[in-house]
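Heads up, one of the protein chains got dropped from this complex, but the rest are sitting where they should.
Labels run A, B and C following the written order; every chain starts at residue 1.
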Amino acid sequence: PAYQAEFDAKIAAGGFIEAKDWMPEAYRKTLIRQISQHAHSEIVGMLPEGNWITRAPSLKRKAILLAKVQDEGGHGLYLYAAAETLGVSRDELYEALLSGKAKYSSIFNYPTLNWADIGVIGWLVDGAAIMNQIPLCKCSYGPYSRAMVRICKEESFHQRQGYDLLLAMMRGTPEQRDMVQDAVNRWWWPSIMMFGPHDKDSVHTETTRWGIKRISNDDLRQKFVDATVKQAEVLGVSLPDPDLKWNAERGHYDFGAIDWDEFWNVVQGHGQCNVDRLAARVKAWEDGAWVREAALEHARKRAVREKDAA
Amino acid sequence: PAYQAEFDAKIAAGGFIEAKDWMPEAYRKTLIRQISQHAHSEIVGMLPEGNWITRAPSLKRKAILLAKVQDEGGHGLYLYAAAETLGVSRDELYEALLSGKAKYSSIFNYPTLNWADIGVIGWLVDGAAIMNQIPLCKCSYGPYSRAMVRICKEESFHQRQGYDLLLAMMRGTPEQRDMVQDAVNRWWWPSIMMFGPHDKDSVHTETTRWGIKRISNDDLRQKFVDATVKQAEVLGVSLPDPDLKWNAERGHYDFGAIDWDEFWNVVQGHGQCNVDRLAARVKAWEDGAWVREAALEHARKRAVREKDAA
Amino acid sequence: MTQRNTAAPGHIEYVLRLGDNALILGQRLSEWCGHAPVLEEDMALANTALDLIGQARLLLTHAGRLEGRGRDEDQLAFLRGERDYRNLTLAELPNEDFGRTVVRNFLFAAFQVPLYQRLTASSDAELAAVAAKSLKEARYHLSHAGEWVIRLGDGTDVSHDKAQAALDYLWPYTAEFFAANPIDDAVSAAGIGPAWHNLEADWEAAVVPVLVEATLTVPARTPFASYGKFGRHSEHMGHLLATMQTMQRTYPGAQW
Partner (left out) sequence: MTQRNTAAPGHIEYVLRLGDNALILGQRLSEWCGHAPVLEEDMALANTALDLIGQARLLLTHAGRLEGRGRDEDQLAFLRGERDYRNLTLAELPNEDFGRTVVRNFLFAAFQVPLYQRLTASSDAELAAVAAKSLKEARYHLSHAGEWVIRLGDGTDVSHDKAQAALDYLWPYTAEFFAANPIDDAVSAAGIGPAWHNLEADWEAAVVPVLVEATLTVPARTPFASYGKFGRHSEHMGHLLATMQTMQRTYPGAQW
């Protein structure tokens, strides 16, 4: 139909689709799934870092971490709002998370085991997220694109703070340096996996055609590895991959084979924290039911009073 | 009537009343009240000490404290069992505690604020309890008397362990000695108050006539003070009473005026931990309801099966 | 620099009380992270915690300078013994549920607002500056928590009962806010800050109308007394400190 042609033309011209524009149902569904997964990831992602707020070793670091986790809540809010422009409600999306129907980023099913994990999450996990997200700033759906611009800016800030935390620890005692190395050993491969399956095994070809996804998984992953190896050198940590080495011919770093069994195990629910993460979110939601009901009931009472007074 | 005469004669002869013997209703009620209060005190008394089990500074002390708290649960059990011989159920008594109708010893409404509190509770609180309880080993009600014999033996053991804990701390660092002195400062007066109001203000004269109470509050208190002052000297702590001094004429230590306002405030619910102590016990009881129901239901199912099989 | 040798012990203690209130309540609120009833409140509680930790940093840094023994904010925050903390007992109580959390935030912010207001005119210029910055934050906390007190109190039957229970539980601890003591009088005479017992009328004026609008019953005063600001804390404090201090105690001397 004419609508479809107009949509295709806009995409082809690199223009933005807005909430009120016509869009194919599959495009809408794909976006809802992707944006809400991203929102859920922000929300669940508050937990592994939140685990260390009460134990942060200095007031400055405690404040930085609090601010960061608060930002993640904010990202969740923008993203739910972006998803809502597509005709779903936040509660609906959230219930899908809590019931286990909707996914969130698998990376948050790994535990935060020492203070350096907080730095490494900033450096590697936020770093990988940024690589993934920068192309989304130009994605074809306007509200999502604009949310991503804002989010990417804050994520870069978080990444620098994480790296700074690690630099401080590497300048410290042998115990502190061991913590950093231990954290890097645990988070390196999961970070690499954040870019998803290899292009040859990847199924979301429509998202490329629609201008949602603009760079392939493997290209992003390579870009991340190339950028990170140098940062690791500056930091003075080794990356846990014996096959990692510069390939002058390709102009890139080669790296070892990814353990995709591990990746799919975690995606399918068998990571170390899948159960605890979801349980924490479900408990918060259930424990808070009376609060949400009270807020609704109070708003209702107030509306009645205002109507009576009018 | 004849029963009453027989009862009176037995009391007068220093004999024991047993569960199956006739007894005046008031005697029964008084005993139920006193024994159940005592049982409740053991149960609530697990909380202030339990507060330190997870933080005990050595494995030996952790084991001693666990064993002690377990003993207190055991005392609670003997005492509830003794009360049950008077025709009430444990659940009935326990519900009276949880609803706030029944009392427990006010001493457990004070907080345990440092590790030395655990030693001081053994030394002073258990010490005062023993002074109060030794005469009860000869009280006129047989089941209560026999429970008290067993309890007093264990309490003496606890008292020695508490004193030993304090001796070890007094041999330690200045910080450890400060902790002991701080704990003594906080627990001394409440321990003194454990003997209850002065004789002239005390109302339970019937309990003396019935052979339940055999020594007066003030006499027990004096005995406690006399014994404790010397122990404090050996320990090397000062007792927080400027009026405390040997009175050669009386052959006893004189001591300062007791702040009875403080005593009655705590009895009436305004101590630092009254609300928290009862809340902890209520929460344990409510959280455990499904467990007790399960045990009953399983027993019922099993009985039905055994009957069917028979 | 001259302050170093001239600060009276009461002055240092007064600033420690302010700093420790912010530190310890900030620590408690930070436990909420990721566990609030709605996302907006996850953020609001983290934000309040962040404001309070920020206040604590300024106040403890200042207290350390007044003391002149070279202790910085982290040494004061993480390396004191329990009896050397000077926060109000109210600040260290467990969060329990969202009801008790917002009622506490409300009762506390209603105390911080008039206190910081007066402190903006402190003879201690550094303290006056911190108070001016923090006053805006405290006002926001008061308004935000006050709105929740009204929503919960005048919400459902369940929320009303929970809000009332929270108020009944917390109220006795507010007597400590105003408990008279010599250091307050000395500090007040020196123009450093108000004696806290003079703040009770302002506090009530902020608190009572909101409780009334929330259809809650204002509890009666009782003889209950707590002593956190004098260094004698509740049983909860030791557990809070075990968590908060764990890294600094386990890795003494490390920089982070």
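Throughout what follows, contacts are C-beta pairs under 8 Å (C-beta built on N, C-alpha and C of every residue); 3 or more make two chains touch, one makes a residue touch a chain.
Please read these numbers as outputs of a predicted model, since none were measured by experiment.
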item: Chains on display which the left-out chain touches in the complete complex; value: A, B, C
item: Residue touching the undisplayed chain, where the options are B:H38, B:R61 or B:K213; value: B:R61
item: Residue in contact with the excluded chain [from A:R150, A:R209, A:K245 or A:H270]; value: A:H270
item: Residue among B:G74, B:P135 or B:P197 that touches the chain left out of view; value: B:G74
item: Absent-chain contact - pick from B:A26, B:A227 or B:A294; value: B:A294
item: On subunit C, residues whose C-beta touches the chain left out of the figure; value: 81, 238-239, 241-243, 245-246, 249-250, 252
item: Where the unshown chain meets subunit A, residue by residue; value: 48, 51, 55, 111-114, 175, 182, 186, 261, 265, 270-273, 275-276
item: Touching residues (missing chain, whole complex) on subunit B; value: 43, 46-47, 50, 53-63, 66-67, 69-70, 73-74, 76-77, 80, 115, 165, 168-169, 171-173, 175-176, 280-281, 283-285, 287-295, 297-298, 301
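In the analysis below, only the chains that are shown with their structure count from here on.
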item: Averaged-CA centre spacing for the pair subunit C and subunit A, given as whole angstrom; value: 35
item: Subunit C: positions in contact with at least two other chains; value: none
